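Take a look at the structure below.
A protein chain is absent from this complex, but the other protein chains hold their places.
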Amino acid sequence: MNRLTPRISHNNIVILATLLLLIVLYGAGSVQYTGFFSLQVFLNLFIDNAYLIIVATGMAFVIISGGIDLSVASLVALVSMVSGDLFAHGANAGTVVAASLALGIAFGAGQGYLIYRFQLHPWIVTLAGMFLARGISFLISSESIVITNETYVKLSQHKIHVWGQNFVSVSVLIALAVVIAVLLVAKFTFFGRAVYAMGGNEKSAALMGLPIARTTVLVYTLSGFCSALGGIVFTLYTLSGYSLHLMGMEMEAIAACVIGGILLTGGFGYLIGPMLGVLCTGIIQTIIMFQGTLSSWWTKIAIGLLLFLFMALQRVIVMRKEKSRNPVSSMNSPNSENKIVNL
Amino acid sequence: MKRQRKPLLALIALLVMTMLATACGGNNNGGNKGSSPAPASAETPSSSKASEEPSPSASNGKLVVGFAQIGQESGWRDAETASVKETFEGDPGFELKFSDAQQKQENQIKAIRTFIAQKVDAIALAPVVESGWETVLKEAKDAGIPVFLLDRGITKGNEDLYVSFIGSDFILEGQNAAKWMIDELGADAQVNIVQLEGTVGASAANDRKKGFEDAIKDHAGYKIVYSQTGDFTRAKGKEVMEAYLKKDKNIQAVYAHNDDMALGAIQAIEEAGLKPGTDIKIIGVDGIKPAFEAIAAGKMNVTVECNPLLGPQLKQAILDTKAGTKLEKWIKSDEDVYSGQKAIDALPNRKY
Partner (left out) sequence: MANLTASVRNIGRNPIIWPLLALALLMIFNLIAIPGFFSIEFHDGRLFGSVVDILKNASPLAIIALGMTLVIALEGIDISVGSVLAIAGAMGIFMLDGYPTWIAILAALGIGVLCGLWNGMLISILGIQPMVATLILLTIGRGIAQLITGGRIIDTTSASYTFLGKGYFLGLPIQAFLILIVFALLYVLKTRTAFGLFVESVGGSKTASRYAGIRPRSIMMISYAIVGACASVAGIIVSANLGSADANNAGLWIELDAILAVVIGGTSMRGGRFYLGGTVIGALFIQSLTTTIYSLGVPAESILLVKAIVVILVCLIQSEAFRKLFVPVGKKAIIE
């Protein structure tokens, strides 16, 4: 028990730092810019980033299991494209949603299978998956497809009033539901615990008798599912299918995970983190937009600095932990292998 | 354990402080940086001060304009940004909120939502794609903010969502390119054409292709023997052209969807031992300065101008709207086709 307590508090500290940063940034924005301190600005963060929250949460699961999924952004674009194409052929909303989710699940499961069955590196498999998904969406059409389906349009423009005139979109509810569901899965299911164990050390997990094959495939399936759901939400967001949607978004999702305290070596991280990470980068973006004279590279540089600071924080925590456990080895070894042993 | 936690908390406090400092520092630097290319840098301090005052549009009567730009992917786009910035920052009656979306639609949507939250007086949008603007533009409409589209349109059927579209006609540009070529080489000539397409899916690429192909359809001698994407960049334009020249040198014309790709193709043709401009006619679109220089050097034949200096037209449109004048749905920008001596004469005056 004594061994477990510090780990949880360390974990909480990264989350707390993110949360604190969120409040400070929001406060700074409110002081400096008119109209920043309004509920709607805050809610807009959720409306504009709902898809990213969903995708990043799925990504977090993969990262915790010790892998990575680079195909998420392309998969979102593919889902938007397939939806657009199906609607153009007269499908109804229910069919499209089902087809999108099935596509995501199949895509994710396929990647997971390749990774486990042939011992290929997740980087390479999901990289190929990224090319494949983007390539298929180009094949469907190189032009953007407008979606006019009534149900989708209605869902897209439906405002759920929270307080007075302030509103959120349907997508926000979906995103929050995903975060809660994933939190529950991680905490209360065998699968969730297996993912953490596998990310901590795959060999020990296998020796413990955990089903590595099934867990690997399931993790990537889950990420595929989240990407598909993110794709549906994004399709609602823009009401169009377009093969160039969200180029490079996989890196944003990974960045959100890092800022949200998910350790990239796997086995460690709290699944509310990605959402907070997304909100952080979202607030920075909003501040830069409110400022209104900044060039795009400042967004990149600000997010880069943020990444650096959070990683430094993570490192310090892990190093401290190592020091307190095993003073001799940590003196000269701030590397990942020792961390795995500790967990 | 308690001993451990204190320094950690201190570290976090430090982290947050640094973050705040960098965020603010970044803002200040950027404010100077962003406006330095514009001659109106004297206005910058006053405009950034204005944003700190409560409700700027009400207090000092300034018109606040939010401009959601696509990004900085080309010299053409930079010229457009500079034009808008110069126009509004040089005018004390206006305040410009500028947002750069790094070629991402979701960033542009976010920017528009931010503008709505800031209660700006007008929104200018250069949409990165045609589709997907209904929801957010409707919100702008509900908030009573007029929206102007710059240089690229949005999907047909949504004309009620914006006041005016200011910009060029990409299809017309494609047609003009074809027209020049047919006039130059003769209607009955046998011409093999290589087409360097823009980024797959971009509306400029789709329309310039469509306009060009429609215009040569009736001339049996004109054949597009090869069409491949060059991503609007010099490097790709060169690489694609190189690969094709290895296979077949029997081509008379290259039509590139922008000047950068045309310049890349020129290099490839030179390196293959042919003379661009004489052996192979080079047709580009945009009218950037290096293209004019290439025409002056005899390496390129023609560039179809696509005018990025839309700032003054945008300002006029906003003033007209505020005065209650009904505007045309499509305000076409002033454009021309430059070749030969005409291009050489125009060269000293090119701004971009």
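Lettered A and B in written order, each chain numbered from 1.
As a working rule, contacts are C-beta pairs under 8 Å (C-beta built on N, C-alpha and C of every residue); 3 or more make two chains touch, one makes a residue touch a chain.
Source: prediction; values computed, not measured.
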Given A:V24, A:V153, A:L176 or A:M319, the residue that touches the chain left out of view is A:M319
Residue in contact with the excluded chain [from A:V24, A:L127 or A:V153]: A:L127
Which residue among A:I15, A:A88 or A:I136 touches the omitted chain? A:I136
Touching residues (missing chain, whole complex) on chain B: 33, 37, 71-75, 78, 197, 200, 226-229, 231, 233-235, 238-240, 242-244, 246-247, 260, 264, 267, 271-273, 290
Going by the touch rule given at the top, which residues of chain A touch the chain that is not shown? 68, 114, 117-121, 123-125, 127-132, 134-136, 138-139, 142, 251, 254-255, 258, 264-265, 295-298, 300-301, 303-305, 307-308, 311-312, 314-315, 318-319, 332-338
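As a convention for this text, only the chains that are shown with their structure count from here on.
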Centroid from C-alpha atoms only, then distance chain A to chain B, rounded to Å. What do you get? 31
Under the stated contact criterion, what part of chain A meets chain B in this complex? 5-6, 9-10, 13, 16-17, 20-21, 24-25, 28, 32-36, 38, 40-41, 44, 47-48, 51, 138, 142-146, 153, 156-157, 234, 237-240, 242-247, 282, 284-296, 298-302, 305-306, 309, 313, 316-317, 320, 324
What part of chain B is in contact with chain A in the complex they form? 1, 4-5, 8-9, 11-12, 15-16, 18-20, 22-24, 26-27, 29-31, 33-35, 44, 47-48, 51-56, 66, 71-72, 96-107, 109-111, 113-115, 117-119, 129-135, 138, 155, 199-202, 206
